[in-house]
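Presented below is the structure to which this report refers.
Left out: one protein chain. Kept in place: all the others.
Residue numbering begins at 1 within each chain, and the chains themselves are lettered A and B in the order written.
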Amino acid sequence: MNIFIQYGLAIYLLPLAAFLIQIFWGRRLPRKGDWVSIGAVLLTLVLSTAMLASLLLDLNPDFHQEASFTWLDLGRFQIRVGFLMDTVTVIMLFVVALISSASHIFSIKYMEGDPAYSRYYAYLSLFTFSMNGIVLSNNLLLLYVSWELVGLSSYLLIGFWYEKPSAALAGMKAFLTNRVGDIGFFIGILLMFTATGSFLYRDMFAGVAAGTIAGTTLTLAGIGLFMGAVGKSSQVPLHIWLPDAMEGPTPVSALMHAATMVAAGVFMMVRFFPILTPDALLVVAYIGGITALFASLIAITQTDIKKVLAYSTVSQLGYMILAVGTGAYVAAFFHLVTHAVFKSNLFYGSGSVIHAMHHGLERTHRHDLDPQDMRNMGGLKAKLPLTYWSMVASTLAIAGIPFFSGFLSKDQILAGTLAFAEHHPVHFLLPVFGFGAALITAFYMTRLIFLTFHQEPRHPEVFAQIQRAPFEMALPLTILGTGSLYVFYTLPSVNPFGGEGWFQRLVEARDSLAGGPAADWMAEQMHHAHLPTMILSIAVALAGLVLGWLMYGSRRISAEALARRFPRLHDLSYHKFYVDELYAKLLYDPLLKLADFVGWLDWDWYDKKIIDGFGRWTTRIARWVGTADYDGLDQGLVDGVGRTLRAVGGGMQRLQTGRIQNYILLATAGVIIILLSQVF
Amino acid sequence: MTHSLSIYLLVAAILFGLGVYAIMTRRNAIAILMGVELVLNAANLNFVAFARFGGMNSSGHVFALFVIVLAAAEAAVALAIIINLYHNLHTINVEEASTLKQ
Partner (left out) sequence: MTEVSFLFILLLTVGSALGVVLSRNLIYSAVFLLFTLLGIAGLYVFLWADFLAGVQIAIYIGGILVLILFGIMLTHKIVSVNISHSSLQRGVGGLLTLALIAFLSWIALRTPWRMVSSQEPLQTVGRIGQELMTNFLLPFEVASVLLLGALIGAALLSRRDT
């Protein structure tokens, strides 16, 4: 077995082992066993770093290792499962391991003293295991299984504080919403399997290239697979679960609902890009674009710091999906990586703020205040300098300011949309979505920073009690905050505008097999669009920043006055465009009514009339049969047999003396009788 | 006479019968043990006799050897049990050793 596959296997199984140890013995281990999970995830970080390092040494984009074995042999066809190791896998493994390690370390302090501390780490390990399964898989089957396992661990972790009704409900909402997408995903998988007879990506691609599956079927299969991504990556219209998922512990939000799990959908789309037909790609692009703009509009007015970040995540995921749809799928993956780092850092920062606020509120006994509400914060820069600077770096990255990582990836995505629109002027809306979302992103992130860290503290007595972040929290913030700088993604080049570097050399675009854009052509177009995009995107980002500063920094423009002036618009954004309410009206209420009706049919009519009537008749017959049975059969026949047997048994009992020698005597007599019968 | 199989089989049959008789009637545990030894010896005699006349060659001898080994082990364990029984009940009359009954 190849060394990479071995490493992959170790990375796959280590968190599983940690999960099993934790779930069964975690509570009895010293320190409640957190070191088991942390050790396992740090080991995977070491292994994936080693793999990434060896890839960086020769920068070969064609690196490809695959190992699979026959899992199920059903005669006519075999189901093979296994691992696929290419540059995308290795980079993704590294990202997962990095963010996961950060989350594990951050949680030491954040979850300290929680009664279910070891269960928490068990779930984290389960998640890491499942996520690695998604990344490593070379077939749809393992992908689907891991996909669902990720969904499960997400459910478990969102509802981790299940004694809180809102958390339990949020967990269920996430699970059920994902289920909707997964139905499409499953249909897509089955379409692919029936057409190509194999779950392996390799066979799938070969089938598409050979035309075994083409046309509408392929489009439908692609859209089916994309529906899985819509659910998991929280795209419109299934975006409703992610903001609610913020009920879970903040390190979980950072790990799963910002960086890795929600990126799984994008990761899958990156993997499957070559088999998406132009029609499917168009659907993907529009859903991504709409999500990007829509979610960023909601983020403007949210007051809960984690909700803002949640909508920001939805919006950024929309970006990535938009990039896949326009054919710039390498840019999507690039944005996935940079976004994973800066967004999880923003979440850790918010976790640090919430942690500090929480303890401040505890000490001042202000239990009426919400520690996550930005309106209760302010001026925290003085108290949490490290958190502040780390979050500022990530904010600049997400806003798309040069010298930060987000600029590079966002720039490529926007260039992709621009290039796409240039050739299909009908779809001019796509770059509008992209640039619009970029502007709004810069704006609401500035708002978040100013509301949280600047201005006067809203509650001075709470503010006085706030302490700086402990080491376990500072470490991830430092590392990931530094990771928001551009230079880590462009080495060995240090040009902040070019976007050239190890990443671009490792991950090469592949041609679409299904009639989508060819890689070279796409690269050419993006190159053309590079300069105007850059100027536009910097202008847009700066505009957003300045607007934010004007409204929340210097307060030249009053946000409250604007809200009063446009109450409709404000309410629309504040209430998340009423999507939840709309679903309640259009989906849940009719469903509940239908359920009520079916329930009435089932209970009042079927149960009470037919079943109960049947029951009454049966009772009557049974009573009659019972009389016959008891008086006739039982008393007479059965008891009679019993009495006879007891009489016989009483006689036989005398033979059982319990003395072995009697038995031997009888046995000898038996032997002689047998011999006699043989002779005569 | 020494070259007749039947004579050995007859002797073995008599020994077997006497052994079984001892097992059946004696109440002393050690006497029962002696009966068992007689039965085993009868079997052994048959083995060796068939080895001599029936062409079993050494296999019969090996079997007899195993039986002797078994008898030795059995005697050791049985006597240990008997002595234990004696310590606990102060009798080795098997008819009185009925604690396990019921």
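Here is the rule we use: contacts are C-beta pairs under 8 Å (C-beta built on N, C-alpha and C of every residue); 3 or more make two chains touch, one makes a residue touch a chain.
Note that this is a predicted model, so its numbers are computed, not measured.
Which of the displayed chains are touched by the chain that has been omitted?
Result: the unshown chain touches A, B.
Looking at A:Ile3, A:Ala584 or A:Ala669, which makes contact with the chain not pictured?
Selected residue, touching the omitted chain: A:Ala669.
Contacts of chain B with the missing chain: which residues?
Given the touch definition above, chain B has residues 1-2, 5-22, 24-28, 30-31, 33-35, 37-38, 41, 44-45, 48-49, 51-55, 57-59, 61-62, 64-66, 68-77, 79-84, 86-87, 90-93 touching the missing chain.
Tell me where the left-out chain touches chain A, residue by residue.
The missing chain touches chain A at positions 661-662, 665, 668-669, 671-672, 675, 679.
The rule we apply is simple: only the chains that are shown with their structure count from here on.
Considering only the defined contacts, which chain B positions touch chain A in the complex?
20, 23-25, 27, 94-95, 98, 101-102
Which of the residues in chain A come into contact with chain B in the complex?
Answer in residue numbers: 658-661, 664-665, 668.
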